[in-house]
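Only one protein chain is missing; all other protein chains are in place.
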Amino acid sequence: MSEAAVHAHQAPTSFIRKHVFSLDHKVIGIQYYGLALVAVVTGMVLSWIMRIHLVWPNSPIPGVQWLSKIGAPGGVVTPEYYLSLMTMHGTLMVFFVLTNAPFAAFGNYFLPIQIGAEDMAFPRFNMMSFWTTFVAFCILVSAFFVGDGPPLSGWTAYAPLSAVGADSGPGEGVGQTLWGLSIFVFCIASLLGSLNFIATTLDLRTKGMTLARMPICTWAWFITSCISLLAFAVLMPACLLLVLDRVAGTSFFIPSGLNVSDHLQPHQGGSPLLWQHLFWFFGHPEVYIAILPAMGIVSHILIVNMRKPLLSHKVVVYCMMAIGFLSYMVWGHHMFLSGMNPFSAMVFSFPTLMITIPATIMTLIWLGSLYGSKLRINAASLFCLGFISMFVSGGVSGFFLAQPSIDIYLHATYFVVGHFHMVMGVAAIFGVFAGTYFWFPKMTGRMMNETLGRLHFWFTFIGTYCIFMPFHYLGLAGNVRRYSAFTDDFLVPLVPVHKFITYAALFTGAVQMIFIFNLIYSRFKGAKAEANPWECTSLEWSTPSSPPPFDNFGGQHPVVYHDPYQYGVKGSKGDYVMQTSPEKVAQAT
Amino acid sequence: MATTLQPPQTDLEQESRPHDGNGSGGGFRGLLPSRGDLRAVADPRGEPTRTGIWVALSAIAMTFAALTSALYVREGAATDWHHIQLPNILWFNTSALIASSIALELARHRVSGYMRGLELSRSKAALWLNATLLLGGVFVVGQYLAWLKLRSQGLYLPTNPNSSFFYVLTGVHAVHVLGGLGGLIRVMFKFHSTRHPLRRSTMDATSYFWHFMGALWMYLLFILWLKL
Amino acid sequence: MGGKIFAVIVIVIALLSAVPIINHTFMGANVAPPEDISTHGASIDKQLDETMLEAGLSFLAAQLVLGFFVWQFGGRKDGAIKNFPGGAKYLVIAAVLLVGLEAIALGAIGTKAWATVYFQAPGADAMPIQVQAGQFAFYFRYPGPDGKFGQLHPEKIDEGNANYFGLDPENDVAARDDVTSGELVVPVNKEIHLLMHAKDVGHSFYVRELRIQQDFVPGLDLALHFTATKVGKYEIVCTQLCGLGHYNMKAYLSVMTQDDFDKWLKTQDQ
Partner (left out) sequence: MQASKPCIATLIAVLSPALLFGGTISGKVTYTGTPAKQKVIDMSKEPSCAKQHATPVMTEGVVTGPNNALANVVVYISAGGDDPNPPAQAVTFTQKGCQYGPHVLAMHTGQELDVVNADQTSHNIHPLAKVNREWNKSQPPGTPPLKDKWDQPEVIEVKCNIHPWMHGWFVVLKTNHYSVSGENGSFTLPNLPPGKYTITAWHEPDGKQTQDVTITGNETKTVDFSFALKPY
């Protein structure tokens, strides 16, 4: 491990060691980003197919029959294939996008630089964790091409549907087993990654970089790695047991006397609720694994563009800690109606409502900090503002779902779908967009095209609201989620709303091409970036070059003299003072 | 030695250079032995391996906590909870694992003595390392024999929840023990190599992991004896 | 400039989103929760409305303040940096007090609503009906004249011959007069004790008008009790992903007068 590091600080020469099996955290970060990009595009296309199928259930969708002959005969998506697409969409997005992009990708690239380290603590583990993730990705995607196609039990894979095997439907054979293996492997990768993040943050901070002087996003990545260390350590054995139930005939999750489409199951005594408990014990923290890094990134970028520090750096960090801590006491609110003891519903409901307190504090601090700022409007800061708006919209709907009594009506409706897409999906993705526009100059040495960036923001912002706000109306009407067609009498009048959503989704997805074009174009043709284009104080902007050299600081050790956010102060270089600058600052924050 | 990137501006009042800052500076320098003499090797402050091992152990602990709670929930739901007779060889395996931990402690003492120069020959330390490795191997083989014993009684993985949990818990533990053995082999290799010096932290981390495996096994044995 | 545009967009979106949600009358009655036909539903609706009000107001407030500040300070070049009056301290206190109290209040009231559903045992005269959820249909079973349910034998299930529950009339006398139906027919204003059984995988029992939703857990037979107060035909749908036919898994709930119900029960062949 550490010996790897001994040799790691000599830059590799061969292409393979440089770009493929690289030990350099920057390369690995970019690899994670690329993987997330592939996953997000795939997941988006899947959601397109689902949306189109939902509003025109019996009309062929050109090209889909090419994806699967059985799943979509003549391009008409069958009910089971709709569910397969939905499962893959959820799994790809949650695991390979929302966990990888804000946490693994940006964290890998910038955490070591922001604390003044040369590399991660265990570069070899770092490389392993990426390539293990890649293997997990391949296993998951291979489910498209084997047997009856991908599993149809959703990303939550509730047992016994996910455990009894092919009897419970097409895709529940090989596909579901591959799903279990993929997630198992993914857990190993995430554990290696988190281990690395924690050790790096604790041990590799440079001179003067006390914990209190770490930027908020570093804090966010650190807290997130602590969460994911424990969360994935629970999901891993859960997946092991699930796969054993499927392939080895054990009965951890499968009770006695199940008759699944005329096949009496040879299992007995298992507990379906056990899977739900294990899964959600991971599943709820996973939500914060997705959103905390985005919060950190947004805070960081917002501060830079406001030219003033947040009202309180510490409070925000404490709030993130509180959220991380509480996230382990609330998993049961996903199971209010799962037949738990009804008293436990309240036990879980209370901390859930309590989580709104730190979340509100953070929101108020973001808003309060905007007051009296010199807010610079650019693609990055716009996405930060968009994040705040989305976070609020998705957050308040959590208020409903946190209450078991209201959950009786809204559980498993589109209200829930709207809630988590806004607060976990879109908000986190906005954080990633902001980070991309902000750090692109550091990662490539070129600026991203501002005009395209703003265009991308306006369309995405309006588009996502058009998609996900109506979900809440549908939920209030009792529109059940995970339906591949709306055959119920009370759902038919809602189809116009679904049509509107589908159009919005197609539009919003299409405008993401602007972003991808911008990425590629700016990478090669973008304007050359100055050393510190945003006038940001943190260490990543003290590196000798963009992108930084192999060991980040050109064989030197930065020394940190200040808190991360010295803005709005008289400094030698305008209204800010670099963390590495030894000059004295009149009033410290 | 580390230097600042911005040369201090003379016209400005300067902060005093921080002496605190618990970081190693993220540096991995000064670790290569001079002329291959291991005694020159010293860890920097805040050696990541020390932290890393505790983080890793906490994750492993969490995994087994999850499995334990699964065991309890499953038993609560069970109508088919048949107790099984634990193979006696487990007790022998346990003693082997404990012995290996003791041997490893002795080895660590010798190794550190050797590295601090108090002791001149490697052989004693190497001997104890070999003993540890051997006893660890004995444990793994013993576990395998325990599985064969259960199979001979017709208790397979799917037979009943107790046998399922027995195989799962011992199996996952055995995998970790194998990992520990790998770590030990790595330590011995480094102990004898001059290109890759053995560092205190590596030695310590490996032994913490190994002792943790012992403690974990005690815990598992208790659970198995209590529940299965 | 960009700041002003953002402010306008955010405020417009906030209003467009909030107004229809707060009074749930978007696109007519379709989107509002339908009229409640249960004895316990009122408390849930009340809870929903209160939450709607508080959440809606905080949503609007936050979005409007965001828009206003961005309009005010977006792109500001000149002037000095100002700090929010009072700094973080008062904001934190406000958040803790307001949200904390709101949360506790909602939690407390919510407990009442929840309790009306789950903490009262069914009355002694509640009518027992068994519902079995299977891929992908609900089937209902009435004990018949003898008031006793026949034993379930999963291995005897033969859906092709309408033996959905796996009854064994040959050897089990209690099973012979059990009435099996694909439709849940209940008398109005009579408490129903619904015994829930899952045949294969997890399902859920959801009737919007009854304000009732409860999962079926395989291997764990739960029970529900409710009283329907309005004659009519309502839809029962499955809300727990149960496989390829999930979207199509439904049944009808017909609430009848006692007489109609008795007639219906007679017409059922046994």
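As written, the chains take the letters A, B and C, and residue 1 is the first residue of each chain.
Operating definition for what follows: a contact is a pair of C-beta atoms (placed from the backbone, for glycine too) under 8 Å apart; a residue touches a chain by one contact, two chains touch by 3 or more.
If you're wondering where the values come from, they're calculated on a predicted model, not measured in any experiment.
Remark: the absent chain touches shown chains A, C in the intact complex.
Shown as candidates are C:G75, C:P154 or C:G245; the residue that touches the absent chain is C:G245. Checked against the full complex, the candidates A:G29, A:P170 or A:P237 give a single residue touching the omitted chain, namely A:P170. Annotation: of C:G123, C:G182 or C:G232, C:G182 touches the absent chain (contact as defined above). Looking at subunit C, the residues touching the absent chain are 134-137, 159-162, 164, 169-170, 180-183, 243-245, 248-252, 269.
In the full complex, subunit A touches the hidden chain at residues 57-58, 70, 73-74, 76-81, 148, 166, 169-170, 261-263, 485, 487.
Here, only the chains that are shown with their structure count from here on.
Centre-to-centre spacing of subunit A and subunit C amounts to 29 Å, using the average Cα coordinate of each chain. Between subunit A and subunit B the centroid-to-centroid distance comes to 32 Å (mean Cα coordinates, whole Å). One finds 50 Å separating the Cα centroids of subunit B and subunit C. In subunit C, the residues touching two or more other chains are 219-220.
Across the assembly, subunit A contributes 255-256, 269-271, 273 as residues in contact with two or more other chains. Against subunit C, in their complex, subunit A makes its touches with residues 78-80, 83, 152-154, 158-161, 164, 168-170, 172, 254-262, 264, 269-273, 307-308, 311-312, 315, 337-339, 342, 345-346, 349-350, 353-354, 356-357, 360-361, 363-365, 367-378, 382, 385, 388-389, 392-393, 396-397, 399-400, 403-406, 408-409, 411-413, 454, 458, 461-462, 465, 469, 472-474, 476-478, 480-490, 493-494, 496-497, 567-568, 575. Against subunit A, the residues of subunit B that register as touching in their complex are 2-6, 8-9, 12-15, 17-18, 20-29, 31-32, 46-52, 55-56, 58-60, 62-63, 66-67, 69-70, 73-74, 76-81, 157-158, 161, 164, 168, 172, 190, 196-197, 199, 201-202. Those residues of subunit C that touch subunit A in the shared complex are 1-3, 5-6, 9-10, 13, 16-17, 20-21, 24, 26-27, 30-34, 43-44, 47-48, 51-52, 54-56, 58-59, 62-63, 65-66, 69-70, 72-77, 79-84, 87-88, 91-92, 94-96, 98-100, 103-104, 106-107, 110-111, 113-114, 117-119, 134-135, 154-155, 157, 159, 166, 199-202, 204, 206, 208, 211-215, 217-220, 222, 235, 237-248, 250.
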